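The complex appears here minus one protein chain, its other protein chains still in place.
A and B label the chains in the order they appear, each numbered from 1.
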Amino acid sequence: MKKKVLSAVVVVCMVALVLAACGNGGSGGGNGAGAENGGSGDGFTIGATVYYMTEFVTLMVNGIESRADELGMDLILLDANNNAQQQITQIENLIAQEVDVLLVAAVDSDAIVPALDMAEEAGIPLVGVNMLINTDRHYYYVGPDDVLAGQLQMQAAIDAIGGDGNVLILEGPIGQSAQIQRMEGNQKALAENPGINVLAHQTANWSRAEALALTENWLEAFRGEIDAIVAHNDEMALGAIQALEAAGLIGDIVVTGVDAILDGCNAVLDGTLLATVLQDAYKLGSLSVQLCYDVLMGNPPEEALNYIDMPLVTRDNVEQVLSDIYGQ
Amino acid sequence: MEKDKWVLEMQNVSKSFPGVHALKEINFRLLPGKVHVVMGENGAGKSTLMKIIAGIYKADSGKMLLHGEEVKFQTPRQALHRGIAMIHQELSPVLEMTITENLFLGKEITLGKSRLLDEKKMNKSAEELLARVGLEIPPTTRMKNLSVSQMQMVEIAKALSYHSEIIIMDEPTAAITDKEVEKLFQIIRQLKDENRCIVYISHKMKEIFQIADEITVFRDGSYIGTYDADSITEKELIKYMVDRDLSQIYPKRENTITDEVFQLENASQAGFFEDVSFSLRRGEILGIAGLMGAGRTELMNAVFGITKLNAGKISIHNRIVKKPTPNKMIANGLGYVTEDRKGNGLVLEMGVRDNMILASLHDLMNRIGFIKKKKAAELSLNFKERLAIKTPTMEKEAGELSGGNQQKIVLAKWLMQNPEIIIFDEPTRGIDVGAKTEIYKLITALAEQGKSIIFISSEMPEILGMCDRIIVLSGGKISGELNGKEATQEKILSFAGKNV
Partner (left out) sequence: MKTSLGKKQVNQLLSKYSLILIILGIALIMTFSTSAFLTGTNLINLLRQISINGILAIGMTLVVLTGGIDLSVGSILAFSGIIIAGLLRDTYLPIIVIVLIAILVACIMGALNGYFISYWNAAPFVVTLAMMTIGRGLTFVFSDGRPISNLPGEYLEISRGSIIGIPNPAWILIVIFILGTIILNNLKLGKYIYAIGGNENAALVSGIPVKRVKLFVYVLSGFACGVAAVIWTARVSAGLPTAGDGYELDAIAATVIGGARLSGGRGKLWGTLLGALLLGIVSNGLDLLNVSSFYQKIVKGLIILGAILIDAKRNKKM
């Protein structure tokens, strides 16, 4: 019976140990330098919450951390695990810690709206990054122009097939802002090109494997009709390319993506991927911290909503991108 | 001198469970080639000691010596490897597997050194083992298709298959027929000749004196003594076990039997029973006898509405009960103390009180549907005292009490409803002599109060001692009816064997 009590104590100790261990690890790794490192950030603390640690967000977080370090700002960084409600919870927790500015990469553009009220109530400025907030109210934002990206990738595909033909669209997870906005961009380009017919559009949830299976099915269903496949990210575009390779259709059907991840750039170099759109995640992260700093120092930019450049990456400029971003 | 011969010796073994000091400084030893019977009321510590020997429990203190060498078993597997096999009181076959697969579970025979199973060889030796215990069924039969007594015999065959030096049998005859008991005794004698040790736990006095060489008695977790079977009487044994004289096991009845309250007409259920009719009078104790598999329990399950009748009708107070369900039968004044306490009598995780009030909750509610806790507490306490249930608190989980007390809780559950007609299916199975007598008294008292009782039992003396009238089932049909006074064991047996 003593063992029962013992085991209870052990659990407490275990949890405590883990807390202590990762408490140190987290703050050590996450914060980087504090104010005492003598930057010019006046000891400001940024409370950041990002939607999920994808490859892209991880790159962005690298940019956030290094810029915060340079500016001598403290950083608390939380991951909302793609859970909109948890993100609200985290914002409450950040406000409770009296951070100086909130930096939010929203799980959902609509579900984050209440955070604006909370921030206002607490008198803390809120800066959006990467994901727009669906509101008419004033807030500072820096991010990619996903509508533009969608438009560019669709237009590139349309141009390559000569203005008319049949297109398939591999969408992001339905309901996510990036999917919605890239789709909106796709449709903008489609509206200007009445000769293009969309055979089908379905989600492959950002996944290479799902896109591969879906494209295989499409190749059967629309045998000989397909001219282009437009994928909302490079992962899915690469999945589609694998299906095309297996079917021996590379070159007959053009594929475009978004993100310019390393594999994507290499595919552009190979000629299997027609084009992708560069989102410089590191730069985005860095700019978002700069924006926080500017807002706190009282010299915010004129425009509330700021967009980073989203250049189309094709065979003409891919080597440049590879060397600039990936050092190759 | 004699000590050199001891195969197994337990020295000062103690074991506690939460709330129970199950074994207190027990000493025990086994001689080769002898049948050592262990006796004691339920909760006396017999099964606990056996489970320690077989490596299922670990003793808190004390030593266990095997051929003079101290052993400490961590698992039943280790005990098996050292030549100790146990036939458990509660059967644990894997129902979906065949007899062969069950027999060779954990010691499968493979083809040469490969990992492929040699099914042919296993089936063949399974067949031999089954023949040894007198079972003539193909070893590829699935366990779930066997009757309880057949399963028990398979379990015995399994214990034999280990060729163990020590074989512990924990109530092996609780669920088997007389014929099978005879077969088992034959096997035991054979094992004796092979110089093995048999530990035999049973409550059945007749059996014990038939087979025992030595008898050890436990009471309340303490060792009372070991006696030579030839020089001790039944009366003495009972006295050692319960520490009191049981002048009379079956109480005298003064019940008056009046008008009919229940009729079953032409009831059939495919595969179990056929064209069964009987009636029951107020104040009567009706015995239903028969061999295992005669369809007694199935019949009662159908009467209580748990299973459906293919044909036939049930009337209570001359009104036909249409589409019976347990709920409807309870409303009609029926109660059913089931055969299998743990299977469908009790919720082991629930407290004593909650188990008791489970079937009477509708009578214990106030106008807005809340349970009247105070009333429930008073009522259950009242029954606890009436039935002399031994429990530290009313919240104690039913699973932590002894078999006799568990059975009393089931009884209390039904008595609380104040039923007119109560079915008792093997009400004394697996409980000790003292508790048995108490249950007999209760049943008799109920009949004297004008309740009607259906009493099912496999123990002949019980049926003969308790019932006003006896029907015998055989092969799913009524093969005979006897008046309680003129019934004898021989008459019942001749009816019971009629349709087999």
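By definition in this document, contacts are C-beta pairs under 8 Å (C-beta built on N, C-alpha and C of every residue); 3 or more make two chains touch, one makes a residue touch a chain.
Predicted model only: the values in this text are computed from it and were never measured.
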| item | value |
| --- | --- |
| Which of B:Lys63, B:Lys144, B:His362 or B:Lys390 contacts the chain that the document leaves out | B:His362 |
| Sole contact to the chain not displayed, among B:Ile257, B:Val347, B:Leu381 or B:Met394 | B:Val347 |
| Hidden partner chain, touching residue among A:Asp69, A:Asp108 or A:Asp280 | A:Asp108 |
| For subunit A, the residues touching the chain missing from this view | 1-5, 7-8, 10-12, 14-16, 18-20, 22-23, 25-27, 29-31, 53, 76-79, 81-85, 88-90, 92-98, 108-114, 117, 134, 173-176, 180 |
| For subunit B, residues in touch with the removed chain | 16-19, 21, 304, 306, 325-327, 329-330, 336, 338, 342-350, 354, 357-359, 361-362, 364-365, 369-371, 373, 399, 413 |
